[in-house]
Structure formats: structure tokens, C-alpha cells
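These notes are about the structure you will find just below.
Every protein chain of the complex appears in place save one, which is left out.
First chain written, first letter: the chains are A, B and C, and each begins at residue 1.
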Amino acid sequence: MFGELFGRGGAGPSDQDWLQAMLDTEAALARAVERAGLAPAGAGAAVTAAARAENFDVAHIGRAAVLIGNPVSALVRALSAAVPPAAREAVHRGATSQDIIDTAVMLLARRGADVIDADLVAAADQAARLAREHTSTVMAGRTLLQQAVPVTFGLVAAGWLTAIDEARHELRVVRTTRLAVQFGGAAGTLASLGDAGPALAALLAEELGLSDPVLPWHTDRLRIVQLAAALAGVCAALGMVARNATLLAQTEVAEVAEGGDAPGQGGSSAMPHKRNPVVSVLILGCTRRAPGLLATLAAAAEQEHQRAAGAWHAEWETLSELLRLTGSAASWSASLLSGLRVDPARMRANLDATGGLPLAEHVSTVLAPALGRLAAHELVAAASDRAASQGVSLPEALLGHEPTAATLRAAGIGAAELAAAADPAGYLGAAAEFVRRALAAHGGTNGETQASVG
Amino acid sequence: MFGELFGRGGAGPSDQDWLQAMLDTEAALARAVERAGLAPAGAGAAVTAAARAENFDVAHIGRAAVLIGNPVSALVRALSAAVPPAAREAVHRGATSQDIIDTAVMLLARRGADVIDADLVAAADQAARLAREHTSTVMAGRTLLQQAVPVTFGLVAAGWLTAIDEARHELRVVRTTRLAVQFGGAAGTLASLGDAGPALAALLAEELGLSDPVLPWHTDRLRIVQLAAALAGVCAALGMVARNATLLAQTEVAEVAEGGDAPGQGGSSAMPHKRNPVVSVLILGCTRRAPGLLATLAAAAEQEHQRAAGAWHAEWETLSELLRLTGSAASWSASLLSGLRVDPARMRANLDATGGLPLAEHVSTVLAPALGRLAAHELVAAASDRAASQGVSLPEALLGHEPTAATLRAAGIGAAELAAAADPAGYLGAAAEFVRRALAAHGGTNGETQASVG
Amino acid sequence: MFGELFGRGGAGPSDQDWLQAMLDTEAALARAVERAGLAPAGAGAAVTAAARAENFDVAHIGRAAVLIGNPVSALVRALSAAVPPAAREAVHRGATSQDIIDTAVMLLARRGADVIDADLVAAADQAARLAREHTSTVMAGRTLLQQAVPVTFGLVAAGWLTAIDEARHELRVVRTTRLAVQFGGAAGTLASLGDAGPALAALLAEELGLSDPVLPWHTDRLRIVQLAAALAGVCAALGMVARNATLLAQTEVAEVAEGGDAPGQGGSSAMPHKRNPVVSVLILGCTRRAPGLLATLAAAAEQEHQRAAGAWHAEWETLSELLRLTGSAASWSASLLSGLRVDPARMRANLDATGGLPLAEHVSTVLAPALGRLAAHELVAAASDRAASQGVSLPEALLGHEPTAATLRAAGIGAAELAAAADPAGYLGAAAEFVRRALAAHGGTNGETQASVG
Partner (left out) sequence: MFGELFGRGGAGPSDQDWLQAMLDTEAALARAVERAGLAPAGAGAAVTAAARAENFDVAHIGRAAVLIGNPVSALVRALSAAVPPAAREAVHRGATSQDIIDTAVMLLARRGADVIDADLVAAADQAARLAREHTSTVMAGRTLLQQAVPVTFGLVAAGWLTAIDEARHELRVVRTTRLAVQFGGAAGTLASLGDAGPALAALLAEELGLSDPVLPWHTDRLRIVQLAAALAGVCAALGMVARNATLLAQTEVAEVAEGGDAPGQGGSSAMPHKRNPVVSVLILGCTRRAPGLLATLAAAAEQEHQRAAGAWHAEWETLSELLRLTGSAASWSASLLSGLRVDPARMRANLDATGGLPLAEHVSTVLAPALGRLAAHELVAAASDRAASQGVSLPEALLGHEPTAATLRAAGIGAAELAAAADPAGYLGAAAEFVRRALAAHGGTNGETQASVG
């Protein structure tokens, strides 16, 4: 019912994906076992050939999972039955069910992270385009939801870009450095393999392209916490972007509008004037669920002895869901940013509507050399009060007040000087420079984070 | 893959259940519209006849949900097409999509709460049976996971009973008093119905057996938070029970064992001696996910204006899942408690293994009248130290130390008096009385809570 | 540093409050012990006289807490030393440290709930005033942050009122029915009291005005979860109000402004035009922390055997903080609502700025009898498109398009009829009725919840 909304992009594993990931782990183990000389030649290939999800009955395996509390035992039985007898001793050799599930989780996480990464790249590229195109598009900065001094939409988009890039970088770090095979056997000693365990673990890692950890990590769940934190970090970045898109798209602000991902998206039959920011809303519908799932996984990290009684089991669906929701948010974000319609005229109009008051600080600075800092400040503050109460612009409030006008005339400051001081385009500070830096970081090393780490 | 583990009992709605609940809402609305005289006779019945989930294409509706961000618009279109033209004006009359989804959520919550309640009754009845059967079964009390003074297993089970009963009571309070129709139209005014809105809302509530709230609650989400909190409260109770079952089932404690819900459950082919507490583990695998989901729903309650942009959308799957997991925990708990094997001899043996030390407080009390309170305390403390270091029982340590033995003889206290003082069965205080109270509360009013409220 | 921001109102206990609550528990126990005939006359009074926080060294007791993991043992020692020898046997009689801490928590919760309740009453009364005063103040309804059909500010305030009232009701239910003494002794059997335990527990409950529970609830933490959920429910309501206040106060919306709680509050020296919604921001700074704290307490409810090893300890500061933050949010909310400045003219102007488009649904309804439902809808939809693209009002778009104008003339519909149909004040449905209901619920029974329960 809600799969198109919260499961877009496919980063979240289906039952079929789970099954295949477990089978891929078993197949890689069988190949490793053969390479280690613990099974006859061909055993690895035979198991690999059999280990295709479509050959197995997911429903049956799911039902049988109640016997030991996870589906691996039933899966191993079915897999063993599906391979030639000679290959059977390679199946599940030395492994415990947690080895299979945890390694499968790593494979699902890698796949999910790659899917998410691609969507984040697309989203970041679009944010970069917006930052470039709107480097000079002046708009109101807003703090505590009130207009403050001006910014540019390019800078806003650069902020989105940097947030996405840095969250993506973090996910890639986890994907590259923290996804490791789990292979410890019944209690983390690989005892049934005698001395052959560590070498087999290394081969398994090689087969799967995962790290070979210092130790089996049966009850050391930092990898899971880090993965979850990186996904929640992505959600944090995307939620911030979507939140701001909804705010900028408000009827009364109307500085951006969603392009819509599909024809008619965001429309309303009853209210033809409405263009709902449906995509942003769906992103938020995904990202707001990440913190609670992250907390569940962090709390589940307190695991007992050599295998946890419940905490481990709480991870499986939770992590699946976090992958799914993060992926959906990323996929929708690429749509949002590629379709976003920006209205520079409205941005300017909204800023002008406050009559230069956001520039009061600047006007005061400009007057200071002639009038003294304190006097300038007081003059401008009084004029700002008049401007706000009378609904005129700040320059008008200054020049329309005869004593002030006289002071300004004496100081050689006229309408032109005031207009310049109250021009938002003249008070943008480092906005353009910051945009350049964000684009450079995006184009090059993806930001200071990577630079610092490297 | 994991549905049998974490979705047992059926309290969590499937896609089909969601669809039917929305259709039930639309059908009830059509009947209410007819009763209000706003549609021709027969319209309600016609819509009701058409509103069967099996007649609709869930996948199509799910895909179309991306247009407005929820599935209602597509559903209404399909439902309208499925009814005679004359009945069409009764379809979705005056409603907005949130009205349909929120009311459907209430229906799903009611259904889920009823399923959960039945499993909780079964679990509580079993806990009551255990409490009754083991009123006199002495075992070690344990604080901070260390043996303390004795308790009875009957009291432990009474604690489980009371916890389940009170959590169940709370869920029933929410189910009875807080499930209300949502019916506010586009922005909570029911404007398209002119003056007829409130009366129609009352009819809709009547049709569905839900409360008619003071106001539409589009962005007042206390009902959702309370429902989630009641579910999390059930999980808290069940998680406590399951946690204690796993601890009592530890190899070194072995005071209880799971009966197994299915033949072979909990076994291990590789380790035939093992009887894993699989059911308890699965309960914990469910209950540990409740706090994070509760946090998500509590955080989502900060909703904007007349309809939230994202926070509302974050509720749907989260609440579904909380219903599903709570229901699964309840269903497994009924199995756990009905099959639990209790070993009174092992309970007694574990307590005896500490040689009466948990009774030191009692021994001291018994000696006090003869020796004085302070002297008795010091004598017993010293003997406890000797008992612990020498591995003898507390009476042995008292009588085996000649100066102490002499003091005791002089006071007329011999081995029999000491043995009586060190007998756990003689130091159970109000345990039996507390069991009686818990059983009475279960049998009668379901506890002080209801009594206080009523 | 942040106490004035996040600890306003005093609902959160200080160290001194904690100490006094534990002393109050010990004093009540001593009086109960005397009443039960277990200590000489005067013992209760003597202990009560000594049990004043200012007589004790909090820092010392805090340091000594590391010995047993909580401060009670050091407190009991100090209290015993402060009373006459004859009264000493009444001190801490039969109790364990958890009895003292848990009962103290109940006292702190009651005190905190009362403080919060008073602030919620003040806030609700102000919301009621706003609802009454603005029953006819038309403003834009907004869904997904887009203008939808009109509402009244009275209805918005009525929604705030109902949300606060219902959350307050829930807190009062917990305060009235779920705060119970904890008195179980070392392992929940009150063994050291022989048969006298339950009667003493009842006397203790009477002394403190708390409930006497069915059983000691050492590891049954539903009371804590319910208390936390009720506090989080209050935060949910207040966060919703504050969120909407910040949105309505946006520069571009400007429909409300904060009055400021103190002179100069919300001002900005650098930007004299700014009036920051500081109070709303601080409310949100409090309420957004509630869900995480609630999750901590819900997760901590999985407690072991007769006393938990860690989960119990995680509750103390967490609950203190939740009381503090909820109280601060409530106190700030009373300020916010009493000082809120409402600008009906701006509300009307914002609505008019969309040129009647939010009324398209209504216009269509009005034209339907003459033109037929479908034709009316199509005519209005086309006109809405023109209105939006040309920046004219909906009536102008209808009358300015000759074919449409001809059709309307033929149907006898002119500018006056269209203006009436596009008048927001004519399309408010049940808004006024809903305001009346909310006010009635506030004035009378505090809403349907109580009515349903009673």
C-alpha cells in the first residue's frame, strides 16, 4: 500500500533479497571451503549453482524459522538437499546461523549503500547545478523563521550540496571500511574447523569482497550502529533539504515549487490552485522515522556473551527498514532537486517587502565613518522603528524624517548612497565564495571530511 | 522471511487490511450520508456492497498514491467507478483523504487491540495458573542479579500477572475511550457540507462504533501517542517477563525451561543438550523495537496547521509495525507461559547452594532478643564471612566457631533453632498474601487501576 | 547556564527536592511504623522532625552513593544519627533503598504534575480566550503548508485548547490513579516485617496520599512508562502549538507575533526589524527532547528479577529531566498564549492574496444547480488556471473570459453572486460550532475523554 511512497529506489531488501544474500554467503563459504582444501573440487561451484533464491520456498523457510528463531537452519537443510552429496560437506561448514545472517546483512547493506549512493550523487549534482545557476540570486536569509540579512539561493543550494556530500561521504566510509564478514562458528572460536578457521574466514572475506575482521563480532555490534548512524546522517541531510523546500514553497513565500515527479503529482482536484510539495512531504515521511530506528539499533548493541537473546533479533527488520527509508528519501530527493522550480523574482520581492530593514546593519555601517558608530546606530535604529510602524522603506524613513535628513545631508549622504547601502546585492559577504568552495569540494574530493581523513 | 517470528498473531495490518479499513470507512460514510438525507435511499447499501478489498487492485492504488502522497484519491476514484451513478454522490462526501486514513487507522487499532487483548488474557491466565500452583515454591530472590532473600515462584508469576493485567487494562482504556472518527473535510471545517457537518460526523461515528470527538483531530495527535504508549506498555510488561524467563532458563540457573511452541522448537542439531529459550528470545526481538517506534510517533505529533507535511505520513507504517510487534509478543507470550516448565527442586537447590547466607538477616533477627540487636548482628556478620570463605553454611559457621557456639548455647539457641531461622520457607513475609492479591485483582476488577478509575 | 530556558516553572526536581522527597518517604514510613505499633509513640514525629533536607549534606550523600549505587544507604545512616535512639527502630523499617527512591519519585512526579497542571490550565484558558475572541476571524487554512479552504483563527485556537486540555486530562489521570507507594523490602516480600508488611504498606500509602498497589512494583515499571507517556503527550500538544506559532509568525505570514514574556524579549540589536518568536522557540527546544527521553524510559522497563541491574538506575535523571522540560514548556506556553498578538487584517490579506482560489470548491458548488455539477466543475477549474497564471482573482477570471461570462449571465449569475461564493466568511462550515464545542468541553468536563471514562 505504501511501498511506492516509502520504499522507492529499492535500497531496502525484500524477502527475496534476504534469501539471496544468505544464499550468496553460503555459496561463498562453500567456495572458500573448497579453496581451503576442505571439500572436493567442484563443491563450491555446485553449491553456488544451487544457491539461487528462486529455487527455494521463502514461505516454508519463514515458517520453519520459528524452530530455532531464525531461518538459517531451514535454509541450510534445503540447500543441502539441492546439491550433490559430494558437495554437502562444503555447505555451512564451520558456520553458525548468526554467521550467515550477519554476513548477509553486510551484503544487503553494501547493496543498499550503493543504491543510496547513486541517488545521493544525482541529488548532489542537482544541488550543485542549482548552486551554480543561482550564485547571484538574492533572497532573504531567515533565522528562527524571520527574515534576517540577505543570502543567495546559490548559497542555500550550496548548503544542501555540502550536507548531502558529507553525509554521502560518511556512508561511503562505513561501506568501504566497516562491512566485514561474520564467521565465528558456534561460539566465536571456529572450533569445528580446528586450526583452519582464520584462513577460511580470510578466504570467505575475499570471496565476498568484505573485510576480514580482527575477531568475529557476534556480540560487538559497532558495525551495525555505525551503519545505522551513517544512514540516519543521510536522512538528516535530506530531511533538512526537504524541510526547507516545504518552507520555501509555502503559499505566502512561494520562492520554489516542486516540478512533480509524475504528471499531475502534487495537484488537487478539489483545489485546482494547490500545488502540494508531495515529494518533499514524502521525503520527510521517510526521514522522520530514522532517529527512532537508529535508537533501536544503538540500544540493541548491548548483547550477551557469545550470542544475544533478543537484541540481535531486533536488528534484522529494523536495519532493513532503515535502508529502505533512507533509499526512498534519497530517490525522492534526486527527483525533488532535479525538478525544483525556483522563482528569483519572488525571492527578491519577498526581501523587498521588508523595505530594506534586513539591511539596517549595513546602512548603519555605511553611515558610521561620517557620523560615528554610536550615532549611526541610533539614527538607524530609530528610522527602523519608524519604517516598521509606518510601512515605509528604511531609506524613506531616514530621508523622510527632517532632522535625520539634515544630518545625512551634512554628512554628504543622499538617496543614492542610502539606496546602495540598502541594496541586498551589496551585502552578501562571502556568499559567492562559499558557493565556489562547496562546488569545488563537490567536484574534487567531496569536501573537507575526506581531505582530513586522507 | 521474518513474518512468523515478528508478525505472529495477526494484530499488524496487512496491505489488504489497510485497504479494507479505508473501504469500511468510506462505506460507513456513505451510509451516514444517506441517513442524513444527503444521498438517495440505497446509496449507502450500494457503496457498502462495493467496498470489498478483493474487488480492488492494491498494487495500482499503491502506485497511484505518489500523486497526492497517499492512496485515498485513487481508492475513491476506483470506488466511485464501482458503484451505480446514483450512489456516487454519497462516496467520500465532505471528506478529505486524511479523514479516511485516520479513521481507518482507528479501525485497524481497534482490531489489533482486540487481537492483542485476547492473547494477553491467555498469557495472564497462564501466569495466574503458575502463581497459584507455585504459591509455596521457594526460590532465591535476586537483586542486581545476585541472590537476595528468598521469594516464591508464585510471587514471581504474580508479578508477571499483574504487569500483564495492568498493561492490558491500559490498552483497553485507550481502545474504549480514545478511538474516534476523523471527519473534518479539507481543513477541519467540513465546509462543503454547510451546516450538516457535525451531525454527519456523529452518524459516521455511530456507524463505525467509534467516538465522535470534540473537534477533528487532524493535527492533534494525542490519540496516536496514547495508543502507541499503551502498546509500548504491553511490550514493556512482556519484555520483562521474557527477560526473566531467559535468565531463569540459563544453564547455570535452570529453574525454568520453555516447553516449546512447536515440536523441536528450541533444539539444536549440533548441540543436542541445548534447549534454547527461542520463544522468549522472539518476544524480546519484538518488544525491544517498541521504544524507538514510540519515540517516532511521539516526535511526529508536532504537526503543522491543518495537515502536516511529513509528520503525519511518518505515522502510518510505524503504527502498523508497533501493532504487529506487540501482537507478536503477546501471541508468543501466551505460548511461553502455557508451556513453561518449572523446576522447584532446582529452585530450592540454587537457594541452598548459598548455605543460608540469604537468610543472614533473618538469623540475626532471631538471635536479637537473646543477644541484643547489635551483638546479634555482629555475630552473624562474622559468621557470614566465615561461611562465604570456607564454603560452609551459615548455621555451620555459627556452630563451628567455638566462641560463637558457646554464646549461642548460653542463650539456649541450638542447631534446631538455627536451622529454622535459616529455612527460606520461614522467611517469606507477605509473599503468599501478595499472590492472593494478584489473583484476586486478575479474577475481579483487573487491578487497582480500574478500581481507581471507575 | 540554560536553566532559565529549559527549566522554567520548577516542575523538575532539584537535588534538594530529591533529598526532601526521600526524607518525606522515610518520615511517613516512621509514622506508619509507629501507627502499626512497631515503634514507640513519638518515633514518627521525631523522625519527621529530623527529616528536613536542609539538615543534611547533599554532597556527602551523593559521594557515598557510589558504595551501593544509590544515595539511600548514606541518607538512612545520616537520618538515624539525627534522631533519638528510641526512634531509630522506626527508621527505614522493613524498607529497601528502592522503596525509598521509587516512592520519592512518585512524590516528585505528583508535585511536578501539579505544577505542570497549573501552567496548562493557564495556557488552556488563554487558548480559550483566543478561541472566543476570534470565532469570526477568517484566515487561510493550510494543508501541507499550502493555503487550502478558509478556517477561523478561533478554530485554530480551539484546536490548541482541545489538544492542551486532553493532554492535561491524561496527565491528571496518571497523577490520580497511577502514583503508588513502593514498599516491598529486600526482594518484594517484606519478609523482615513478618506478617505485618501489607498493613504497614497501606499505612504508608495513607500517610503519603498515594495508592497502595496490588504488589510491590520493583521491576514492573508500567507506572513510570505511563507517567513518561503522559508528559510526552503534554509536550506533543505544546510543541504543536509552538510550531504553529512560529509558522504563523514568519515574516511573510505575520499573522501572529509574540508579545514577549519580558521587556525586550525577541528583539535583536543588530536587526531592529526582527521580532523573534523566542518563547515558541524555547518551547520547541524543550518539547523536542521528550520523545528520546520517553524511549529511554520505555526501554528501561525491561527489568530483571527483583531489582534491575542498570535499567532502574537509568530512570532517575531521565524522569527528572522529562518533568523539568515538560514543566518548562508548559510555563512558556502560558506566556506565549497570554501575550500572543493576533493580526486579523493580515490573516484576511493573506487569504485574499490568492484571489479566491481557495474558494474554488465553493464557487463550483454554487454554480452547480444552474449549470450541472460537471460543467460547473470544469468551468471553475479552467478559470482557476487562468486566475493563477494571470494573477487575477477567481471571479475576475470567470467574468473576464467572455464565453464563461456569457454562460454565467444566461444562468443569472453575476458579480454579486460570484463575490458571495468567493467570500471566505461564507464557507466556514462548522467552524463556529466546533469552537463552541471546544469551549464547552473546556468549561465543563474537559472534553470527551473524561466523559467517556466517567
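As a working rule, a contact is a pair of C-beta atoms (placed from the backbone, for glycine too) under 8 Å apart; a residue touches a chain by one contact, two chains touch by 3 or more.
All of these numbers come straight from a predicted model, not from anything done at the bench.
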Contact partner of the left-out chain, one of C:35, C:111 or C:288: C:288
Option touching the unshown chain, where A:31, A:307 or A:377 are the choices: A:307
Residue in contact with the excluded chain [from B:177, B:246 or B:335]: B:246
Candidates A:213, A:266 or A:327 - the one touching the absent chain: A:213
Residue among B:44, B:358 or B:424 that touches the chain left out of view: B:358
Candidates A:203, A:247 or A:342 - the one touching the absent chain: A:247
Hidden partner interface residues of subunit C, rising order: 1-6, 15, 18-19, 58, 61-63, 65-71, 73, 186, 242-243, 246, 261-262, 264-271, 276-278, 280-289, 291-296, 299-300, 309-314, 316-318
Missing-partner contacts on subunit A, residue numbers: 69, 96, 141-145, 148-151, 155, 158-159, 162-163, 166-167, 170, 173, 176-178, 180, 185-195, 197-198, 211-217, 219-222, 225-226, 229, 232-233, 235-237, 239-240, 243-244, 247, 284, 287-288, 290-292, 294-296, 298-299, 301-309, 361-362, 365, 427-431, 433-434, 437-438, 441, 447-449, 452-453
Missing-chain contacts mapped onto subunit B: 140, 142-149, 246-247, 249-253, 270-278, 281, 291-292, 295, 299, 350, 353-354, 357-358, 360-361, 380-381, 384-385, 387-388
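Just so it is clear, only the chains that are shown with their structure count from here on.
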Identity of the chain that, by mean CA position, is farthest from subunit C: A
Cα-centroid distance, subunit B relative to subunit C, in whole angstrom: 25
Whole-Å gap between the CA centroids of subunit A and subunit B: 34
Junction residues of subunit C - those touching two or more other chains: 142-145, 148-149, 247, 291-292, 295, 299, 361
